[in-house]
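The complex is shown incomplete by one protein chain, all other protein chains being positioned as in the whole.
Letters A and B mark the chains as written, and numbering starts fresh at 1 in each.
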Amino acid sequence: MEPKDLKYTETHEWVKVDKDIATVGITDFATKQLTDLVYVELPSVGAKVTKGSSLGVVESVKAVSDLYSPVSGKVVKVNEKLSKEPEIITQDPYGEGWMIKVKMEDQTELDTLMDSEEYEELVKKEKE
Amino acid sequence: MREPLIFEKSRPERKGCSLPECDVDQESLEKLIPKKYLRQGTLGLPHVSEPDVVRHFTRLSQQNMGVDTNFYPLGSCTMKYNPKVNEDIANLPGFTRVHPYQAEAVVQGTLQIIYEMDKLLCELSGMDRVSLQPAAGAHGELTSLMMIKAYYEDKKEERDTVLIPDSAHGTNPASSHLCGFRTVVVKSNKDGGIDLEDLKGKMSERVAALMLTIPNTLGLFERNILEVSRIIHDRGGFLYLDGANLNALLGIVKPSDLGIDIMHFNLHKTFSTPHGGGGPGSGPLGVKEKLAAYLPVPTVEKDKKGYYFDHDRARSIGKVRSFYGNIEVIIKAYCYLRFLGREGLKKVSQNAVLNANYLMSKLKRYFYLPYDQPCMHEFVLSAEDQKMKDVRTLDIAKRLLDFGFHPPTIYFPLIVKEALMIEPTETESKETLDEFVSSMIQIKKEIEEDPSLLKEAPHNLSIGRLDEVKAAKELKLRWEEKKSGD
Partner (left out) sequence: MNPYIPNTEEDQEEMLKEIGAKSIEDLFASIPQNLRLKTDLNLPSSLSEMELVNELKGLSRKNAHLDEYVSFLGAGSYDHFVPSLVDHLSSRPEFYTSYTPYQAEASQGMLQATYEYQSLICKLFKMDVCNASLYEGATALAEAAVLAHNVNHGSKVLVAKTVHPEYRQVLTTYIKKTLGLSMIEIDCENGVTDLTKLEEKIDKDTSCVVIQNPNFFGCLEKVSEIEEITHQTDSLYIVSVDPISLGLLVPPGEYNVDIAVAEGQALGCKLNFGGPYLGIFTAKKEFLRKIPGRIVGETSDKKGRRGFALTLQTREQHIRREKATSNICTNHALNALRAAIYLSTLGEEGLAKVAALCLQKSHYAAKRIYQIPGFEPAFKRAFFKEFAVRCPVSPGKINKLLWDNKILGGFDLGRFYPELKNSLLFSVTEKRTREEIDKLTLLLEDIR
């Protein structure tokens, strides 16, 4: 069951909105696909991100996955813990495993994101 | 007993080698080299005696599986027997003790071999010219794409895309990208061939080439190849063949008859040169006349006076490596082709295909065969069904090690889940194939009765299953002395 208060992308990122700050991470489904995480590459504070563009990568032993930004804006905070302990993402993808906080430029970008029900449908389809 | 690292066997004052004393009048170091350029401190190399070096590397070799010791059915790699006479010949001082800048007149032997390899590979592929320069298959791919790019630049056609099947080897998209092309994936149909509708939809005047592997990585011949060729050629594109699977086609079909314009060969696969623990190999590339002007320099030509290098090719893409090619590897492949001759090549493919079909026919009773049709020189099983017991292809592979086999290729091609790609080659006996089948049957039984045997395999080697997550997280990529106080 995906947290209901979050929004989701087709590329398995989640977004939590608090005024004009968007917190971004990856979903539980995504972490299960990747298996043991060994490394995360995130942008620095101050970097600009664009909706739909790659903002970094998350790496396991057998695969590397691009992370795509659900919103455009400026990165204001990065979860520094993840560089030493990427496994936090797998353990708590919606909580301690948050990746970056972005100050959004255009909140209407959120309208095209999925809610938890739509995302659960997507996951169901992919599992088939 | 684990073999220590060579550094751990180091003791000051041991030496592994004797060198003569300096027989010329010596000058003081400082007089010859400014002090700031002289190395201060140690080199950091070990001090080990000769017997210790020998024992060290000999012991290491004993912890390694090779074709000479084990059945090695790595799909896509063609791990066939490496003829020993070819090693001896390539090791003759007349071949090894030759400097690349010696005058052409005194290296006619090697130049002749390069020239004749060009002609031999042309004959069996139908290409018009072959360059022996690329050092490996991926290098041959990259060189080919550079040539295609140069061709379109001359024609002032803007083609920025390369089409690649979803079953392709990873070097195909990597080489394309390195060359500045964008890649578009073409789907496979349910029979494992190219989805023609998808291809038609993706083909355009922006496409420079379609890269194909024939037979494909499922071990299946592209039945619609003439149609595929037409779709590409009608809109001015090139058809590129990744020649990794040529072992199925020798003397059976010529790539040129399939519409192929440009291709690479893997001498370390089809042509029996040793894999060397990862290389060196050699990846010659062949082209139809249309592209010959773009070949890297120098090419080897022949006139009345003999063989010579042609450096003066106006439209050549230039050089793609120093000197002329992986000569030692080329010589071994040349020996192989001369040994087999016209009579022998076809038998290679016939028996490679026979062996693969035999294995497939036996194994499909025990494991899921997603594309259930006669294969060529390799086939792909899926361990999807075993996932129910929480056993994965990886576990099957590790358990096979306990039975004395090198596992097949796993998790490739990407379009098959829990893939196991098996290529026996023609140099294996029926007894070996039967042994392999028995082991796989035994493993299937273990999956049912005691899956932990697989999940914790290998048990019988000097090392157990290695923690690859640890390797990726800790990233200890070289030995370092322990600091005092550790």
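We take it that contacts are C-beta pairs under 8 Å (C-beta built on N, C-alpha and C of every residue); 3 or more make two chains touch, one makes a residue touch a chain.
Please read these numbers as outputs of a predicted model, since none were measured by experiment.
A.B. asks: Which candidate, B:155, B:230 or B:342, sits in contact with the chain we can't see?
C.D. replies: Selected residue, touching the omitted chain: B:342.
A.B. asks: One chain is left out of this view; which of B:353, B:381 or B:443 touches it in the full complex?
C.D. replies: B:353
A.B. asks: In terms of residues, what is the contact footprint of the unshown chain on chain A?
C.D. replies: Counting over the whole complex, chain A touches the hidden chain at residues 39, 41, 59-64, 66.
Basically, only the chains that are shown with their structure count from here on.
A.B. asks: Please report how many Å separate the Cα centroid of chain A from that of chain B, as a whole number.
C.D. replies: Here the centre of chain B sits 38 Å away from the centre of chain A.
A.B. asks: Which positions of chain B touch chain A when the two form their complex?
C.D. replies: Chain B reaches chain A through residues 411, 468-469, 471-473.
A.B. asks: For the complex, which residues does chain A have touching chain B?
C.D. replies: Against chain B, the touching part of chain A is residues 36, 38-39, 59-62.
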